[in-house]
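I have a structure here, written as C-alpha cells, and I will follow up with some questions on it.
Note that one protein chain is taken out, while the other chains of the complex remain in position.
Labels run A and B following the written order; every chain starts at residue 1.
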Amino acid sequence: MADTVLESRPDLNLDVVRDEIGDVRTEEMLVNMGPQHPSTHGVLRIVLRTDGEMVLEAVPHIGYLHRCAEKIGENVAPYQYIPYTDRMDYLAGMNNNLAFSLAIEALTGLEVPKRAQVIRVIFAEMNRIASHLVSMGAYGLDMGAFTPFLYAFRERERILDLFEASCGARLTYSYITIGGVTDDVPERFIDVCREYLDYFEPKIAEYNNLLSFNHIFVKRTANVGIISAEKAINWGLSGPSLRGSGVKWDLRKVHPDCGYDEYDFDIPVGQGLKGQLGDCWDRYFVRIQEMQQSVRIVRQALDKLAGTPGEYKHKSGKSVKLPKDEIYYEIEGARGQLGFFIQGDGSQIPYRVKARGPSYCNLSITNEVVKDCLLADVPAIIGSIDVVMGEVDR
Amino acid sequence: MTIEGIANLLKEKFPDAGIEARLESRHPHVIVKPEHWLTVAEFLRNDPQLKFDWLRCITGVDYIEDKQLAAIYDFHSTQRPAQSDGLWSARGELSVKVLAPRDNPMVPSVCHLWGAADWHERETYDLVGINFQNHPDSVDDLNGRHPRRILCPDDWQGHPLQKDYEFPLEYHGIPAVTEFGQTRPLHG
Partner (left out) sequence: MSQATIPWIEPVPEKRVAMRRKALLVLFGGGLTALIVGCVMLGVFRALPDQVGTIVFILAGVLPILGGLGLIPLGLLNGSVVLTTLGFAQIGIGALVGGLLKATPIDPLVVGVLLLVIGPIAAGLAMLTAAGVIVAFKQVVQLLLMRWTALILFCGGIVSIILLVWAHAFVFRYVAQLANDTTLNTSATTTFGGDLTIAELSTRFSGNWRPVAFVLWPLQFGLIRDLIAMGGVIGFISIIPLYTIWWERKVAGRIQSRLGPMRVGGWHGWAQSFADGMKLICKEDFVPPEGDGTLFRLAPYLAFVPAICAFIALPFATTYVFRDLDVALLFILAMLGIEVLGVIIAGWASNNKWSVYGAMREACQMVSYEIPMGMALLVPVMTAGALRLTDIAKLQQDGFGSWLAWNNPFCLIAFFCYYTASLASCKRAPFDLPESESELVAGFHTEYSGFRWSLFFFAEYAAMFAVSGLAVILFLGAWYGPLPLSWAPAGNDIASAVVRGLLFDGPILFILKCGLLLYVQIWIRWTLPRIRIDQVLYACIQVLLPLTMLVVLGSTFWLLFDNSAHPAFESFAKVVRGLLSLVGVVISIAIAGFIIFGFVNRRRLVGTLAIEHFPGS
C-alpha cells in the first residue's frame, strides 16, 4: 500500500508515508547463505539483503577453498602440476588436464601423436557428459527433486568405471598429460564404451520427461534469472551459461584443437522455449542437449580410435623446457572456457601460471542477476550457472 | 583485423601512449602505458571496427627484474552470425599488456567497460598487488584505497604472487611453519 502511495508522491519519505497511512514499518534483513549451505554447491557464501521472501541484493564472497594453485604452479614442473589442475574443477578433471597440457604443448611446440588426440577427445567429451550429469542432477536437487540426482549419478558411475579402468582414478584422473595421455585405453574399451553410449542415449529422453518438461520445474526455472546475450558477453560468461543466452559460440568450433574440426556435431543454444531467452531453464536445457552432442562426438571418436594405431604419448612430455615466452590458451571445458596463462623463463619451472576458471567468471554475474527475485530463486539461478567452487577459488 | 593491423591503428591513434607490439611472441600482444590505458581501452571497446566486447582474462605478472608489474588483458571480439548455421565467430583476438612500475602499481579500472573486469581486477590486486584505480568495489584501509580483496581474507597483508613475498609465520594464531621450519617452498 505504501508503495502505491509513493509512486504518486515521490517527494515523500517512505517511513512518513507508512506512518500516515498506518502501514507497518518493515525492515530489511541480511541473511548469510553459506559457506555451509546445501544449495551453494560447495563453500560459496552469498550475503542476501532480503525483505521478507524478496531478495533485494546478493553479494557473493569467495575464497574459502583457496589452495594457492597458482603459487604452486610457480614451484613445480608442468608435468607435476597436472594433478593440481584435477583439483580445480573436480567434476571435469579431464578437461582441466587437457587445457593445461594444450597450453604447455602450445608454448613448447610439442607434437601430440594422433592416437593420443583421439583418446583426449573421447575422455574430454565423456567427462563433459559426467559433469553435465552432476550439474543436471544437482539442479534438480536445488529445485527439490531428489530422484533425478540419483539417476544422474547412476549413469555417471558407469563413466567413472570407464575412467577407472583406463587410469585408475575416479575423480582426480591426471590421465591427459603433457604430450599425450598417461596410458593407452584398456582392452575392450571401445566395445564397452559403445555399449554404454547405447544405454545412455535413451536416458536423456527419460530425464527430459522426468525433469526438464516437468510442469513444476518449468514454472520454477523459466523466466527466472534472465541474462541477455550482451550482458553475458560483457560479463565474460562462457560455456552453457553463455549459450543459454542464445549465443552460438563454442571454442571447439571457433578454434578447434585436438582435431575437433574432424567431428560432426552441433552447438545447442537456448531458444527461449519455455520463457524468455536466457533464463535458467535455457541454461539448464543447453546442458541436456550438449550431452547428446557429446555422445555423437564420442561415437565418431571411437570409430576413429579403432583405425588409429600408434603412440599414445610423446616421449619428452615429462621433461619439457619452457622457452622465455608466454602463452594464453583457452579450451571449451565443461563449464565454459578454461584458460591457462603460462610465462616461461627458460627453465623447467614456469615463471607464472594463471588459471582462468569459467566458474569464476560465470559466478561474477551473480550480483547482477540475483536481484529483486524470491529467496527460492537464488538456488535456481546459482544452480543454473553451475559453479564448482574448487575452480572459483583455485 | 590482425594483431599487427590493430597495433598500427593504435600507434596511429595514440602516438604518445608508448604503444609497442610484440608480434614474435607465441602470445602476441600490445604494450600500453598505464596512464593511457583508459583511453585506449575505451577505443578498443567502442571503435566500430574493433569492438572488443569480451574480456576473457586479466593476468597479473610480477616482472621483478624489470621492476614492473604487468596486467595482461586478453580480449575477444565476437561477431554476430552471418552464416546460416547461426554460429558466432571471432572477429579478432587481442592481448594488451599494461606495465606499471613496481613501487607504485596504479592502473585505471575498466569495470565500466567490461563487467567481467570486476572480479579479475580484484583478484589481480589480491594476488599480484596491482592497484586498480576507481574500481567500483574499493575499500580504504592502511594500504590506501584499493579494490576489495577476493580470495585472501580482507585483512591479509601482502600479495602472495609477488616474487619477493614472504609467507607470514602466523595468521590470527594459526601457525604457518612446516615441520621442517620452512616458510617458503623449496623451488621458490
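FYI, a residue touches a chain if its C-beta (ideal position, glycine included) is under 8 Å from a C-beta of that chain, and two chains touch if they have at least 3 such contacts.
Bear in mind that the values here come from a model prediction, so they are computed numbers and not experimental data.
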Displayed chains contacted by the hidden chain, counting the whole assembly: A
Sole contact to the chain not displayed, among A:Glu70, A:Glu125, A:Asp142 or A:Glu326: A:Asp142
Hidden-chain contact residue, picked from the options A:Arg45, A:Arg87, A:Lys219 or A:Arg296: A:Lys219
Chain not shown, touching residues in chain A: 23-24, 26, 29, 31-32, 37-39, 51-53, 140-147, 150-151, 154, 157-158, 160-162, 164-165, 186, 188, 192, 195-196, 199, 210-211, 214, 216-217, 219-220, 374-379
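Heads up, the rule we're going with is that only the chains that are shown with their structure count from here on.
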Computed distance of Cα centres, chain B from chain A, in Å: 23
Residues of chain A touching chain B in the complex: 62-63, 66, 68, 70-72, 74-76, 106-107, 231, 233-236, 247-250, 253-255, 267, 269, 325-328, 330, 337, 339, 341, 343, 349, 351-352, 354, 356, 360-361, 363-365, 368, 393-394
Residue ranges of chain B in contact with chain A within the complex: 25-27, 53-57, 59-62, 72, 74, 78, 81, 85-90, 95, 114-116, 118-120, 123, 127, 149-153, 160-161, 185-188
